[in-house]
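Here's the structure we're looking at; comments come further down.
One protein chain omitted, others in place.
By written order: A and B. Residues from 1 in each chain.
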Amino acid sequence: MHRLTSKLADPGHRTLAFGGDYNPEQWPESVWHEDVALMKQAGVNLVSVAIFSWALLEPKEGVYEFDWLDRVLDLLHTNGIRVDLANASASPPPWFSAKYPQSLPVTTDGVRLSYGSRQAFCSSSQDYRRVAAALTVAIADRYATHPAVVMWHVHNEYGCHNQPCFCDASAAAFRVWLQRRYTTLDELNEAWGTAFWSQHYYDWDEILPPRMSGAQINPTQQLDFARFSSDELLDCFKAEAQILRARSSLPVTTNFMGYNMGLSQPVDYWRWAAEMDLISNDHYLIAEDPENYQDLAMVADLTRGWADGAPWLLMEHSTSAVNWQPRNIAKIDGELLRNSMQHVARGADGAMFFQWRASKSGGEKFHSAMVPHGGTDTKVWREVCELGRVLHSIGEITDSRVADVEVAILHDTDARWASELDSHPSVDVSNIAETRHWHNAFWRAGITTDFRRSTDDLSSYRLTIAPVQYLMTDAGVANLRGYVEQGGHLVVTYFSGITDVNDHIRPGRYPGAFTDVLGVGIEEFFPLHSGETVALGNFGSGRVWSERGRAGTAETLAAYSEGDLCGAPAVTRNTFGAGLAYYVGTSLDADTLAGFVAAILGRAGVAPVVAGLPAGVETVRRSGDNGSWTFIINHTRDEVEVPVSGVELVSGADVAKSLTVQAGKVAVVRH
Amino acid sequence: MHRLTSKLADPGHRTLAFGGDYNPEQWPESVWHEDVALMKQAGVNLVSVAIFSWALLEPKEGVYEFDWLDRVLDLLHTNGIRVDLANASASPPPWFSAKYPQSLPVTTDGVRLSYGSRQAFCSSSQDYRRVAAALTVAIADRYATHPAVVMWHVHNEYGCHNQPCFCDASAAAFRVWLQRRYTTLDELNEAWGTAFWSQHYYDWDEILPPRMSGAQINPTQQLDFARFSSDELLDCFKAEAQILRARSSLPVTTNFMGYNMGLSQPVDYWRWAAEMDLISNDHYLIAEDPENYQDLAMVADLTRGWADGAPWLLMEHSTSAVNWQPRNIAKIDGELLRNSMQHVARGADGAMFFQWRASKSGGEKFHSAMVPHGGTDTKVWREVCELGRVLHSIGEITDSRVADVEVAILHDTDARWASELDSHPSVDVSNIAETRHWHNAFWRAGITTDFRRSTDDLSSYRLTIAPVQYLMTDAGVANLRGYVEQGGHLVVTYFSGITDVNDHIRPGRYPGAFTDVLGVGIEEFFPLHSGETVALGNFGSGRVWSERGRAGTAETLAAYSEGDLCGAPAVTRNTFGAGLAYYVGTSLDADTLAGFVAAILGRAGVAPVVAGLPAGVETVRRSGDNGSWTFIINHTRDEVEVPVSGVELVSGADVAKSLTVQAGKVAVVRH
Partner (left out) sequence: MHRLTSKLADPGHRTLAFGGDYNPEQWPESVWHEDVALMKQAGVNLVSVAIFSWALLEPKEGVYEFDWLDRVLDLLHTNGIRVDLANASASPPPWFSAKYPQSLPVTTDGVRLSYGSRQAFCSSSQDYRRVAAALTVAIADRYATHPAVVMWHVHNEYGCHNQPCFCDASAAAFRVWLQRRYTTLDELNEAWGTAFWSQHYYDWDEILPPRMSGAQINPTQQLDFARFSSDELLDCFKAEAQILRARSSLPVTTNFMGYNMGLSQPVDYWRWAAEMDLISNDHYLIAEDPENYQDLAMVADLTRGWADGAPWLLMEHSTSAVNWQPRNIAKIDGELLRNSMQHVARGADGAMFFQWRASKSGGEKFHSAMVPHGGTDTKVWREVCELGRVLHSIGEITDSRVADVEVAILHDTDARWASELDSHPSVDVSNIAETRHWHNAFWRAGITTDFRRSTDDLSSYRLTIAPVQYLMTDAGVANLRGYVEQGGHLVVTYFSGITDVNDHIRPGRYPGAFTDVLGVGIEEFFPLHSGETVALGNFGSGRVWSERGRAGTAETLAAYSEGDLCGAPAVTRNTFGAGLAYYVGTSLDADTLAGFVAAILGRAGVAPVVAGLPAGVETVRRSGDNGSWTFIINHTRDEVEVPVSGVELVSGADVAKSLTVQAGKVAVVRH
């Protein structure tokens, strides 16, 4: 993977990226000069340009107009601001959609979407692919050697607004994908279980996308269509990336979108990550979530997982409110800095924003920006400048990595997507919610966690959590089995390891993937009523789920203490090989989970970076070839005394034995 | 009507049917042998086969492959297990839908549904009808004389997944149906009231199904389209049944679906019942309904109504959780037996399940089955075996009928469908909810009720309830009038007898059908606010509805005691001929209704099968040419002492004066 910073930094310096999406085409040229002056004032060193410029760059098929973009790039370069240049393929112009109406995406119930918004195209459209490629060639040819350009920004938030597509072209492409996957119809019929409900296929041409029908669609068909849709879109990326790489050695990326891309908008970032030179991600707070900073921490950890631990880039977040939530609540004092520093602490080598200057028109004009409508005498602008200063003050951490992570959380895309299929035991079961529930417990305990796949090498982790990993491949089963045998501690929750790669039930008692490793066997699921809890005696209580089963070789740590399952095991621990395997058969309530996490951390010998801090004081360590740093972000309303020593970089102060971090403040201590 | 058991039983024996849907095509042949061994262990004597086998039985139009089905039927026969054989027409294979895309159903807003689920066809499709008929001929020709086959299972749950259809073929068929009904356009215009909103039709070809429009669709058009849709689907059944009957004397059935088939999925089971040799029904608990066993009792009574009192067959229920509800809560210990025995007590000559072996793939893999994923060392399997044993122990009740029913509840299909039309006084008014409310009150009082139509002979009932029988035909009016004149006691609730067969308001004060019989006249409806109650003085209180009216010849039993209607009659009683007619102008709350039901039962001289039992101890009597039996199902959490004597068949114990039935247990006492 490329080092972004080698391109960004002045020779001999380490520099964190700071800037945002810059859309000068929305403003008269006179504003551009104010823009660069303000960028310099704030310490901006990188901007993303031309993401939505297709309509202006190519007014007619094959006719390109680059003059205005030349002037923008020259102006930025003259002022020492580097450019993450888009290939502008994200949003086809009206002329394109009007000329190629079959390129517009079609919904599951057959509605062909219109343009007039953004990103309205079918990823299987050959017209789209051809014209987007030609545009990419033109941009690459013109700007590959422009001195301002330091990286390539392919497209934008793939899959967010036009995916999946159910048109006939998509159907044809889906069949090609299926032929590659299954070779024969017999294999497809077996994988999809078409003996059920009279769905046997005798000809490839009979196969369709999972279009709207009168009852549940075949689940494996749905799952394969999600996999296909992700791959089809990835093909778009790969084609454009290839054009850029053939003309330039600059790093190529596209901006990911955290865990947003579920079954209904499927993008498998684990597969996509392999095609990136640099992982970049967009993250927006859910404003009405009172612990949205913990959600941020989880998404940052997930992004670092896709980057395989390497530094990544926060391509977009917001300086304050967004415009697409029901109530777009603004950030309070200091929140912008805390959020940004959380990302950096967790591996980001920079903090970028959507967008530089707030739009005066269009669908995002109420989205906050670095330069708000109100101008520079504003809280937002002052905090933007402060962030620029802070990032500059900690530039030495560039290229370092998050260190000392001993706990992994599993997050397989297939497990998540399959868990979101219909006709499951309970609508209250959520892979994302249960994952966040566990991440939150570790976060509150001061423990940084990595996200890994079930098939990844886990040997460096003392403890691994498998939350609602419903679908588990044979390779995943074998890997986790080996992990425990070799001494790892594994926690498996309810509704994990239930099905195989084709979403077929693994035979025998549940969870078929793990009954031997866990030493338990479940015979029947007992989902709880909406809002219901179930008592676990002194251990605590559970939500969402319960089940009837029995502990075989496992020791029962908690049993249901009321209701029809009274006495049945709820939480167990089994010795398997050199390791331990825990099973958690319900969604433990937050307090119960906190206690359980403390216990399993203790047993695994895992301790926080800084011990003894209250929940809400976030501490993360990064280290590199030039040092080691502890990030401290105080989300609480009280000041906190942190037992660290070294140099606090933001203030430049020496820290002897401990550091007082005020409520809402951040600190970075070099050891 | 055929006697199923004459086919099922060994000569000289009475045998209750026990088994379920058997889908061997989902499993390798090796599993089939384990299947029959387990069936014998559990006492299974009947399985339904080939319901979803079309795709495998006819791989190409006109080409049939029966070898595998031959082997299945032979294996079952060899092991003494009888077969309810499907004609396999329920779910057209992909090749059919791909070849005949016009056969796919169309929604009210014009979306042609796709296949990839099940049962995707338009009932007016001539292609579907032709190919389904050919398949039925082929199956009947091959298996009519197979010794395993004892009955025919036409299609499956008609109307559940593809009805109604709004395509052009349906429109053409609708016109033919209307021409038969009305002969002239003048009659249609009068019946539909097309003078309203400028809807006069001058040509039959102008008439369309009630496709989506900008405001409310003509209500009579909607109602006629529901009637048509039911008839059109019934034509499908009749055509296939005729083929079978021409080749076989075995009984023909299709599985009904309780009260599910409302206005939006219209199937009029009263009309359908006349075409059946045997009534069969599917019933699934609503898991989150805390009194779902009462719902079960109501559906069983309704099914017996369609069977005109004759024994019927429970074709499907579940051993535990289903897969299509929001939270698919499992059955607790003993619930499977209690549920099954409720059906049998209320007239079922058997208890069958969907399905024999839990699927490993497809949309119903989390639906419970007789053989669960977890195998035979499970609660479910043990309870299945116990049920087989219990059914065997009470085999003597076969062919008996539910006895001593003196209360009828009216349930006209047109009344229910019309009550579900839009633009009514209150969305809180529900024919099904009010019907269940009354059934529940009788159920808690230990009184078994029959369901009848308004036009049925009611002379054997002391008491008849008309709950929200909004639409009432002239024949119904005359019949109920005669019933009261002859001495019957009739209870009419609010929003009953409001309109005629064409959904035209019956003139004068409400309810126009019954003002003279009831001796009241209502001038204006006052629906209550959401969640509001209205006091009725000492009598109790009401919900949902109130109204301004006056008692003429009737005596006021309860008046509104608060609000703007204070003093207006809410509940009245009128002497009419030799009978009594009660009017209930609000939805009485449960306690108020219990008191009122006790009073009207006393006045009518109706007593429970076993007096003095607490609510929740369900008692039903069946009797036949060989005896009389009292079923006792204890749904409470306490044991109960039941004053009966005879022989308890499940245990074989003699009962002298009373029987103790433990909490959650069942008993069947022969007198």
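The working rule: a contact is a pair of C-beta atoms (placed from the backbone, for glycine too) under 8 Å apart; a residue touches a chain by one contact, two chains touch by 3 or more.
Predicted, not measured: the structure shown is a model, and the values here were computed from it.
Among A:190, A:364 or A:422, only A:364 touches the chain that is left out of the view. Note on the undisplayed chain: of the listed residues A:60, A:180 or A:389, the one touching it is A:60.
In the complete assembly, the contact with the undisplayed chain comes from B:213, out of B:126, B:213 or B:658.
Only one residue from B:451, B:525 or B:539 touches the chain missing from this view: B:525.
Considering A:374, A:487, A:507 or A:643, the position touching the chain not shown turns out to be A:374 (whole complex).
Along chain B, the points of touch with the absent chain fall at residues 109-110, 192-203, 205-208, 210-221, 422-428, 502-505, 507-510, 512, 521-530, 548, 564. Residue positions on chain A in contact with the hidden chain: 23, 25-26, 52-56, 59-60, 88, 90-95, 98, 105, 111-120, 160-162, 288, 320-321, 323-324, 326-330, 332-333, 358-366, 368, 372-375, 377-380, in rising order.
We adopt the following convention: only the chains that are shown with their structure count from here on.
Its C-alpha atoms fitted onto chain B, chain A is found rotated by 120°, rounded in steps of 5. Spacing of chain A relative to chain B, judged by their CA centroids, is 49 angstrom.
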